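All protein chains but one are shown in place.
Now for subunit A:
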Amino acid sequence: MHSIYARVNGISALWSTCVMVLLGAVALSSFLFNADPKGNLDIVSLKVFHSKTRRYPFRNEEIGFVKFNLSADFTPLFNWNTKQLFVYLEAEYTSPQGVNNTVVIWDRIVRRKEDATIDIVQKDKYKLRDLSGSFSNVHAAQYSLKYNVMPYVGVLTYGEAARTVEAIDFPDARDSVS
């Protein structure tokens, strides 16, 4: 405290502690906001086609194409600590070996509260394909809309907003040009 350097040193020590306490308080404050948005999800059509794998064009596989109706309102999730909201649509099914598979077929990043209502008729963004290359032995699939809240400071939180009422079977594969 006798020279500028000593004063800067003393201030910066307490200042960095205060900054960390402030950020910790902000992170903890997001636990005060509990929101549980719900939405509606309908699958319009699901078709499975034969096609070639992307990496090895000599190998055949089956790809599913999904069209869906989606409406959801995510505005209650936006508090002061929300940086963005990652919304994604997942297909969940059990393989014949009993393993649970989930495939993300559509996603969207919501950055502002004004963009947070979703009401679309859409087809999937990513390929719906099974790891074994074929859907013939696979049980029926449920489609669910999930979200992930990303804060400025704090922990990531996940949630589920909508789910199809009943599981939907995969139809048999057909050739696309027919």
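Here is the rule we go by: contacts are C-beta pairs under 8 Å (C-beta built on N, C-alpha and C of every residue); 3 or more make two chains touch, one makes a residue touch a chain; residues count from 1.
In this text, contacts and distances are computed from a predicted model.
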item: The complex's invisible chain, by UniProt name, from "Probable 18S rRNA (Guanine-N(7))-methyltransferase", "Rab proteins geranylgeranyltransferase component A", "ER membrane protein complex subunit 4" or "Signal peptidase complex subunit 1"; value: "Signal peptidase complex subunit 1"
item: Given A:4, A:99 or A:156, the one touching the chain that is not displayed; value: A:4
item: Contacting the left-out chain in the complete assembly, out of A:53, A:79 or A:157; value: A:79
item: Absent-chain contact - pick from A:22, A:120, A:140 or A:155; value: A:22
item: Where the missing chain touches subunit A, by residue; value: 1-2, 4, 7-8, 10-11, 14-15, 18-19, 21-22, 25-26, 29, 79-81, 152
